[in-house]
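Dropping the structure in here first, questions after.
With one protein chain withheld, the remaining protein chains of the complex are depicted in position.
Per-chain numbering from 1; labels A, B and C assigned in written order.
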Amino acid sequence: MRLSIVNVSKTFPSVKALDDVSMEFAPGEVHALMGENGAGKSTLLKIVTGLYRPDAGLLKLDGELVEFFSPRDALAAGIGAVHQERNLVPRFSVGENILLEHPPGRRGFIDYGAIYDRARVLLELLDPGIDVRAEVATLSVAQMQIVEIAKALSLNARVLLLDEPTASITDHEAEALFKVIARLKAEGVAIVFVSHKLDEVLTISDRVTVLRDGRVMASGEAIAEMSRRRLVSLMIGREERIADVAGGAKQGKVALELREIATSYGHSGINLRLHEAEILGLYGLVGAGRSELARSIIGDGRITGGAICVGDRPARIRNPNEALRRHRIGYVSEDRKGEGLVLSHSIVSNIAVTIWRRIATRLWLIPPVVERNAVTPQVQRLAIKSFSLDQTVDTLSGGNQQKVSLAKWLAAKTDILLIDEPTVGIDIKTKVELHELIAQIARDGAAVLLISSDMAEMITLADRILVMHNFAVVGEFVNDRIYENGSEAIMSAIHAAEKDRKHLHDRAAIA
Amino acid sequence: MIGFRKFASQEWAGLAAIFVLGSALAAFLSPSFLTEYNIYVMLRSASVELLVAFSQMIVLAIGQMNLAVGALGGLVAVLFGAMLQLLGLPLPLAILIALLIGIVGGFINGLLTTRTGINGFIITLATGSAFTGINLGLTESRPFHGIPVEFVALGDSRWSFVPALLWPPLIVAPLLAIFLYRTKSGRKLLAVGGNMRAAELSGISANAMIIVAHAISGGLAGLAAVLAVSQLGAAQPEIGSTWLLISFAGPIIGGTALAGGYVSILGAMLAVLVIALIENMLVLMKVDPYWVRFALGGLVLVTVGVNRWRAHQMGRN
Amino acid sequence: MKPHFGRMSGIAVVMGLMLTGGAAIASDNHIVVAPGGPHPYFAVWEQAAADAQKDFGIASVKYRVPSDWKLELQTELMESLASQGVNGLGIFPGDPVGVNSTIAELKTRGIPVVTLGGCAQDPTDAVFCFATDPYKTTYTMTKALIAAIGGKGNIVHITGQIIDTNTKLREDAVQKAIDETNGAVKLLQTVADTDLDPTVADQKISALFAASKDQIDGIIATAHNSSAVTAKQLRSLGDKRIKFIGFDDDQAVLDDIKDGFAFGTYLQNAYGQAYLGAYALDLLASKTCTMKADAPWDKSPQTVHFIDSGVLKVTADNLATAKDEMKKMATGIQSKFKATYLNCK
Partner (left out) sequence: MSTTDLAPTPRARFEIAPQLGLAIIVGLLVVVFAWKQPGFVSSFNLFGMGRSLAVDVTVGFSQMAVLATGGMNLAVGSIGVCSVMFAGYLMQDLGLPVPLAFLLAVMLGGLLGWLNGFTIVRSGVNAFIVTLASANLYSGAMLILTKAQPINVLPPIVSSIGSYEILGYASPALVVALVIGLALYVFYRYSVPGKETLMAGANARAASMSGIAVSRSIILAHVLSGVLAGVAGLMVVARVGAAMPAVGGEDWLLPSFLAPVLGGTALAGGFVSVVGTFLGAMLVTVIRSGLLFVNISNFWLQLFLGLFLLAAVLAQRYRGLFRMRLT
């Protein structure tokens, strides 16, 4: 089915989100929709899926005019989508979530057998490891993402919109997804693919449309004729810049040391040394136990063995409150909507939360002016775009939200900062800004532990890299910031660990 | 052992264990506890409360609350009485109309909630006051006594220790279970409670489900009221005036999520039974009236504590 | 609705008054009688108010009911009535202690308040209390029950809300009557909080029967709904051995007496309370009369300005003639009231 978007405009009270936008998604093609955060992609997707109505312009399916008043209409017309927000019912099973739109059954009754059978078929394409009967609430973030994709596939949609489907899944799972996409393409489905991962886009798409500030910059150009450089300059309006983060700051004293740490999450024998003015990278695939380690350090998980030293003194950190106040450790969560931000509160509050106690007067009151003055430098430094500091965070774009969640730790000026996946779902321009900022934080003397699954990011930023696999550290090397060397070192560490494990496994099997 | 672990992992397992242990304790302390008649008395008292708990539970399922459960029950009870005494309607017809009134009352709650977009909490608080107002205006707080003898006798009849009044909740419970766990509409309703946005994106009409939940809630409150009339032998205007707390305590102690999207029917039933057991024990043990409330609070806390401890133990393993 | 006993007796009182040439002083007073909340007991007050207005030529006698049994609502009603220019107020106190400050405020504004059906606790500014004495009545009822069960055995007391101050008085009265038997009668159990929601009452009373119906020889119920539910329970139990003495005139209680499931009940003079209350308030508000300082007040644990409105013991023997007896009692009090308690110009 061919979906045409003709001269669509959409204005919100404060901004023109889409300005006379036209494009066409053809059957049997993967069409990448690119653009920075705030370029209007999500608004466009919401119009196509019936969540928003356009102010002007129209939608056509195979040349026929269509109007969507609700998501139901769009679904009925054969348009399916994987949205960015989690759209799962937590206490329902995986299978039921996948088939929520049209559960199999007769006369109003549900046939669970059929649900699980069908869901299993869909999941087998992506990740056979997920139990279709498991409650969604018990799944990991990556698994939920897979379930969302399976859910979209279940629709047998003729137009399939995928908004950042690979943001939180492993490379392995992403590859499975691309195979499925290839098959759907062969079946004549029109696929719209939204992603910030340029390499991914260049590999799997046939055509690309670029949006910038609500306007179309390039419409449906063949990917073969599009270079990476041109794509970036269309998106950001100028040439791509690589973050200037050349290390070289001298390493200071040891700021944080873990000795033979074991945790309730299942880590064991973790040794780690983090110096002042250093960025220590913690690389690993999704599920390697990196975030869990960071959480355990700040007291959000239980340490069951070993010792933590902050500075040169042993520390027992029981909760994040103690981590911040007593040991000056901050943690920028990967789950920014769930843990990093209080979405319904203002920008000011979200940033100043870590310093309220410090800036309060003797009566524990915070004059608004003082709070504002304390926050403004961070807002400016990070170039957070908003028209008022009192704006609630849920009205910000993802990139700006991420900046806010980082800004509060900049404001706190902690000695040690654990940063978890800082650029997931963030556009290129913002990503570069964030990279430079992280480098600056380290240059200013803070000890930074950077967790990332983005190898390029890791190699750009880290001074040293620890490789984690299966809740253990399996390798460590000094990063010379040359991509080939770094990736080689990382992959060999992981492979060696895999082999070891397999070996152990086999031995266990023989015994 | 595997069977036991499976049992213990159930949310209602703690309550079931407490009920059994509590019963054993009561039997040990008071010889009259395990008599056929006493068990009948206890179950008879629980009958209305079970329906009241279900009535609240179905609204909790969509993540809302119904503060008008008792007020609507009271209204249905007196209208039911009026139909029998003043209009002389035949009993089956009167029951049918009473249930319809309950459903309509719930429907109004649901309609107002969805049409205005105002939370059900406020709407049902206001309509509850209105329902009570109609009740008082019609009765001037005097009960209707003209209830057919055979209907009152039905409320007193039993088969061994099973009161006739227990049948309606016993029939409603599996129907609710089938509805919520097996039918498409039921699943949609729970999906709306679990994640309204996701449900809407999946083409489910949240508004329709909210109205359905409120209508069912009203119907169940109406049924509870009809049972209460049979139990009391008179259509008392005070019926429902103390339903509010039990309506929440049953489902919530039983494991239903306050936030919506998950209910435990068996849990709610067991919670109501445990509370009925506690109340029965307090009378059987001849507890000084001044100690009754204290003991009730303490025992509820113990119940919840034990259940929590079980969940904790399961979580650790 | 079936005619209420109280209402019938009330009409009879009016007839009686007319015959004896009841005083018909025209006045421009606005009198209000108000219970503590909606309750079937007070249903006859409405008629009593209308009758008083007509019989005594008062400008208006209104019956106003707070929308719920909450002291706060009654207080608001009283304040509101004062702002609306009422001249005299007869209330059933929502709380015997809690109403006093409002009564005092009304007094300073020149509005006399009498308490009807129940008393305010001394020290109070209420002019007098015209009510059933809970202590004395309960004591009498218990004595009657003890006599009915032959002077020995086990009895149970079923009573109203525990936070109602009168509940304690009733408990004490039951205890006193039992103590006087020197151990021949035992109080098996007191079951409280059975007056508000009949479902709760039903649960407690049925559990009571399940636990010890064979040991119970007599039951006394000292609140309206407690009594109604006990009556219903005894009937469904089909037990005529247990002697039951109830309170008030709920249809279930009267039917039980007729059919032998209940021994008797004590009727309060509800109509008379509102009727006489309005009459007295009119006289007081007109400033033509004042209370006699040395009036022959009855004794009550709650107040020294107590006038017993009387209760009537009704058993199978006098079920038929009860309304006539009620009439006699009410007219008796009414005819002597002015001379006994008032100094009039």
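Definition applied: a residue touches a chain if its C-beta (ideal position, glycine included) is under 8 Å from a C-beta of that chain, and two chains touch if they have at least 3 such contacts.
These numbers come from a predicted model, not from an experiment.
Novice: Of the chains you can see, which ones touch the chain that is left out?
Specialist: So, taking every chain into account, the missing one touches A, B, C.
Novice: Consider the whole complex, including the chain that is not shown, and state which of C:Ile31, C:Val44, C:Val65 or C:Ala223 touches that chain.
Specialist: The one listed residue touching the chain not shown is C:Val65.
Novice: One chain is left out of this view; which of A:Ser22, A:Ser233, A:Gln391 or A:Asn470 touches it in the full complex?
Specialist: A:Gln391
Novice: I'm checking contacts with the chain that's been left out. Which of C:Asn29, C:Gln121, C:Gln189 or C:Gln251 qualifies?
Specialist: C:Gln121
Novice: Determine and list the subunit B residues touching the chain excluded from the picture.
Specialist: Residues 63, 67, 112, 116-119, 121-123, 125-134, 136-137, 139-141, 244-245, 248-249, 252-253, 258, 290-298, 300-301, 304-305, 308 of subunit B touch the chain that is not shown.
Novice: Kindly note down the residues of subunit A that lie in touch with the hidden chain.
Specialist: Given the touch definition above, subunit A has residues 12-15, 17, 37-43, 84-85, 164, 196, 214, 298, 300, 319-321, 323-325, 330-331, 333, 338-346, 349, 353-354, 356-357, 360, 363-368, 386-388, 390-392, 394-399, 401, 408, 412, 425-427 touching the missing chain.
Novice: Tell me which stretches of subunit C touch the chain missing from the display.
Specialist: 38, 63-65, 67-68, 70-73, 75-77, 79-85, 95-102, 104-105, 109, 121, 123, 162-165, 167-168
Please note the rule applied: only the chains that are shown with their structure count from here on.
Novice: How are the chains arranged in terms of who touches whom: line, ring, star, complete or other?
Specialist: line
Novice: Hey, which chain ends up farthest from subunit A, C-alpha centres compared?
Specialist: Relative to subunit A, the chain whose C-alpha centre sits farthest away is C.
Novice: Whose Cα centre is nearest the centre of all Cα atoms in view?
Specialist: Here the chain at the core of the arrangement is B.
Novice: Distance-wise, how many Å sit between the C-alpha centres of subunit A and subunit C, to the nearest whole number?
Specialist: That gives a centre separation of 74 Å.
Novice: Can you tell me which residues of subunit B touch two or more of the remaining chains?
Specialist: Within subunit B, no residue contacts more than one other chain.
Novice: Which residues of subunit A touch subunit B in the complex?
Specialist: Spelled out, the residues of subunit A in touch with subunit B are 49, 51, 70-72, 75-76, 81, 83, 85-92, 96, 100-101, 103, 105, 108-110.
Novice: Along subunit B, where are the residues that touch subunit A in the complex?
Specialist: 182-185, 187, 190-191, 194-195, 197-205, 257, 261-262
Novice: Given the complex with subunit C, which residues does subunit B contribute to the contact?
Specialist: These residues of subunit B touch subunit C: 30, 32, 35, 37-38, 40-42, 44-45, 48, 85, 133, 136, 140-146, 152-153, 155-156, 228, 231-234, 236-242, 276, 279-280, 283-284, 286, 288-290, 292.
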